[in-house]
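The complex is shown incomplete by one protein chain, all other protein chains being positioned as in the whole.
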Amino acid sequence: MARQTSMKKKRAVGNFFSYVLLILISLIWLFPFFGLLMQSFRSYDPAVEYGGMVDYIIPHTFSLDNYRFLFDGGTNYLRWYLNTFIIALFVSIFNTIIVLCVSYALSRMRFKGRTFLMRFWLILGMFPGFLTMICLYFLLKQVGLTQAGAVPGLILVSVASSGMGYYVCKGYFDTIPKALDEAARIDGASRARVFLTMTLPMSKPIIIYTALVAFMGPWCDYVFASYVAFGHDKSYNVAVAMQRWMVVGDYQGYFTRFCAGGVCVAVPITILFMCLQKYYVEGVTGGAVKG
Amino acid sequence: MANESRSQTKKNPVAGFFGALGKDLKEIGLTFKEGDWKTRISFVIFGFGSIFRGLWLRGAGLLAVEAFLIWFECSFGFEYLSKLGTLGTVATTKKGRTTVYGDNSFLILLFGLLALFAVLAFIYVWRLNLKVSRREQLTLKAGKKLPRNRDDWKSLFDGHFDKTIMALPVTGVFVFTVLPIVFMICVAFTNYDANHQPPSNLFTWVGLENFKNLFSFGTAGFGGTFMTVLLWTLIWALFATFIDYVLGIAVAILINMKGIRFKKLWRKILVMTIAVPQFVSLLYVSKLFASDGLINGYLLKWGWIDTAIPFWTNPTLAKITIIVVNIWIGIPYLMLIATGLLMNIPEDLYESARIDGASPWQMFRHITMPYMLFVTGPFLLTQYTGNLNNFNVIFLLTQGAPKTGNLVGGAGRTDLLITWLYKMTINDTNYRMAAVIGIMVFIVTAAISLVVYQMLPSVKDEEGFQ
Partner (left out) sequence: MKKKILAVLLATAMVGTMAGCGSEGGETPAPAETPAATETPAATEETPAATETPAATDTADTADFGSGEIKVWVAENVVDFTKEQIDNFSAAHPEYSGYTYVVEAVGEGDAAGNMITDVTAGADIFGFAQDQLTRLVTAGALEEVNPDYVPTVEAENAAGAVAAGKVGDTLYAYPMTADNGYFLYYDKSVISDPSTLEGIVADCEAAGKSIYVDLTGWYQVAFFFGTGCTLTYDTDDSGAFTKCNVDYASDKGLVALKEMIELASSTAFQPGSSAGDAVNYAAIIDGTWDAGTVKDVLGDNYACAKLPTFTGSDGNTYQMSGFNGCKLLGIKPQEDANKLQVCDDLALYLTSEEVQLARFEAVQWGPSNLNAQASEAVQANEALAALSEQFAFTVPQGNYPGDYWTRAESLAGDVQDSFKSASDDDLKAALEAYQADLQSYAK
């Protein structure tokens, strides 16, 4: 009896320290986001406060000036936001379709050059992506998909190479028993039918994972996106446009507006991510184990 | 890696290749010798045999490909292909005050390569067309029935379903990945830089000059800088991968501990760093650590320090800060993975260890880590190569700073090869050296992958998982 209480006590003390540690970690993790949010409420209007860098976190007066600035038409923020959303949406749809197709073919079918293709793509993936930016830019330019056409251009480039990202999805398909396919095939179903009516309905988690990852990518893309937009303001995505507020000298005192814009980008994505987190975990865990 | 495995299966790949080529040529000869008139005409008009044997679907397909490739080569392919050797000779001139652009070396190289690939495709389709025709002829000769057009069509969704669904992805990868990479590899052998910028100026082949420059260790040579940057790249990836890995697992264990409540809440808090786009969070963090940033500001205000801590200006401190910030980015990701995997470790392992009086730390070292390392070996490898090319963290935090006169080519102390490559492309338009660095990144990544991959136990048998 005495031993049990001492165990309990020990555990309680252990738990206490664990909680302290967890709270500490949480504070560290949340602090930057808290700061970002607070700064976004500091007005850039010199009559109220100041929009550049300051040495305090909590604004002296809370104001929505920055958000007003983003949405009242003075900038193309809505346009940039919409551009990014369109890119993310289409990339997400097409990438998922292509990844599913490639994964199915590589997982279920044995054709000539299959292993060669997988090795070849693996090797291609070892080249740094930035290397080919200039070449991709001129390729897109040849078909008129730069500057004013940057949005479809970015979708095209992103979708075109998406087949190479089949690993996680193929790993998932590999875990679906082949016997199911075989049974259906004996009953006379074609490969296409098996794929569409059997494999896909069983792959909801991996479809959501693939779509989610593809959807989140374009929100961060500023290097190649700024290359393709090439100074055409209306074709920017949020990352390219807002990056300028931080690094280009013409934009003095835009810091709080950057924070507000960042919050507007982060909030919906975070909510979406939180809702689909379960599938994300399944995807990354599967991918990690399969490699 | 493809070569590696091929050389394992066949003793001599070169002899094997020529043997196969000889056999192929012999068969082509045989196809012509034994071919009927339909097969023989197929040598010139693709798919002719198939069409006249009633299989117009596949015949028309072959014919269409031939027509397209010939149209492509004639309309501008050959024009560019012929200039590939010089990359253009006609300089840009002035006519009065207007400019008359000459050859564009960039487009010559790009379309020249495309035309070259088209020629290869032509040969491949030609060979395919001969095979098809011969097969049909032999089938008929043997008195068997040919498949019908409908069967051809149906097979696209059944037996040949792989070809249907792979056609578009493979083409996409070819045009937007393979072609550009081949192009940039070629650029490494040219003098394409700010002083040779098309369309106003021509650039041309210079052989190995850029590689010599990379490995020259004089004052202006890139050698010393390359080695410094490479070393930091390797060290950084090592720290970024393993510190995150161990700490991520530790946090996962902490949250998984019995008696800890609100597990979901803790996880959700950590996961914020994955969900919020990095260009927002990292740019903000970079300002936070600046010498005039909030952290220094508050420490000064509270009197904890007298002078600002040079987080980004002191090279050693900058490197440490980057690694620390990367922990902030990396832990949640690994925490998620580890949470799933930890459940799979058999509980009785821990039980028996506990009975033997093992401390939690011992259990972590002797049970958890070995298990995790075994299961996630390949993942660690991809993490490592991913961190070698982790552009976002470095670029958004320091842009490679602090700079120093000891490094050339605009490189800073915290630059990775990839950010250095980016600077060369964007700031200096020094594409020739950027291409060389790119190739080096590839070699480093490939070499590490190859060596480590061979050592991993869990990747040997791919079919075994099914």
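The first chain written gets the first letter, and so on, giving A and B; residue counts start at 1 in each chain.
The rule is short, and it goes like this: a contact is a pair of C-beta atoms (placed from the backbone, for glycine too) under 8 Å apart; a residue touches a chain by one contact, two chains touch by 3 or more.
All of these numbers come straight from a predicted model, not from anything done at the bench.
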item: Hidden partner chain, touching residue among B:12, B:200 or B:362; value: B:200
item: Among B:35, B:112, B:297 or B:332, the residue in touch with the chain that has been omitted; value: B:297
item: Interface with the undisplayed chain - residues on chain A; value: 46, 50-55, 134, 137-138, 141-142, 144, 146-147, 230-233, 244, 248-255
item: Residues belonging to chain B that touch the chain removed from view; value: 44-46, 48, 51-52, 56, 59-60, 63, 66-67, 70-71, 73-76, 78-79, 92, 96-101, 107, 111, 194-195, 197, 199-201, 219-220, 291-293, 297, 300, 306-308, 310, 313-315, 401-407, 409-410, 412-413, 426-429
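The criterion applied here is as follows: only the chains that are shown with their structure count from here on.
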item: Centroid spacing, where centroids are CA-atom means, of chain A and chain B in whole angstrom; value: 19
item: Complex interface listing, chain B residues touching chain A; value: 1-2, 5, 106-107, 110, 154, 157-159, 161-166, 168-170, 172-173, 175-181, 183-184, 251, 254-255, 257, 259-260, 266-281, 283-285, 287-288, 292-294, 297-298, 301, 328, 332-333, 336-337, 339-341, 375-379, 381-382, 385, 389, 391-392, 417-418, 421-422, 425, 431, 434-435, 438, 441-442, 445-446, 449, 458-459, 465-466
item: Residue numbers on chain A that touch chain B, as the complex places them; value: 11, 14-15, 18-19, 21-22, 25-26, 28-30, 32-33, 35-36, 53, 55-57, 98, 101-102, 104-105, 109, 111, 116-117, 119-124, 126-136, 138-139, 156-157, 159-164, 171, 174-175, 178, 190-193, 195, 216, 219-220, 222-223, 239, 242-243, 246, 255, 258-259, 262, 265-266, 269-270, 273-274, 277, 280-282, 284-285, 287-291
